[in-house]
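Missing here: one protein chain of the complex. Every other protein chain is in place.
So, chain A:
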Amino acid sequence: MSPAVDLPPAPRAPDRGDLIALFVERVEDYRALVTRCAPDEVGSVVAEVLGSASSVVPPGLGLEVPGSVVDDGWTAAELDAIDAVVTRARVGIAETGTIVLDHAPDQGRRAISLVPDLHVCIVDATQVVADVPDAIALLDPARPTTWISGPSATSDIELDRVEGVHGPRTLHVVLLG
């Protein structure tokens, strides 16, 4: 449906020279952790990040994570007993340091990336775009989407930012390429 009136276009952020550097800077600014590695190192980097933590992965992750369980419609209570989750993402936004999941099979149901306390999110450098309008254009509104900017946080007590209320308290972004 086209808008009833012509709307003035929203301005776009100037394309920042190095999108990837900006993305890393902005994600880290939210006190999320970022590890960059080559695509063929992803398995060992993820294993190192997880350490001895128990983990769940979506059925379409496309990566062998030793010791992890594949999501099979686990209940929330069952997920609550698992330490970590490994997913991929749909798009990364450099300007705001945001990753967006659209819960395709490589990212899994919304619940698995929510209940465990550590979220390891694999983002390909080619998925990083400049700003919000680019992300909006790429996403399918019919799918549920979750936009994640750093770990769960609150500023409700004296406006002091505190990480970790109900969502994962640690977000670790593994950036490929």
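Note that in this section a contact is a pair of C-beta atoms (placed from the backbone, for glycine too) under 8 Å apart; a residue touches a chain by one contact, two chains touch by 3 or more; residues count from 1.
Simple rule for what comes next: contacts and distances are computed from a predicted model.
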item	value
Listed names "Carbohydrate ABC transporter permease", "Lactate utilization protein", "Zn-ribbon domain-containing OB-fold protein" or "Dephospho-CoA kinase", matching UniProt entry of the absent chain	"Lactate utilization protein"
Chain A residues touching the omitted chain (full complex)	1-5, 7-11, 13-14, 26, 30, 73, 76-77, 80, 93, 95-98, 103, 109-111, 114-115, 131-133, 136-137, 141-160, 162-168
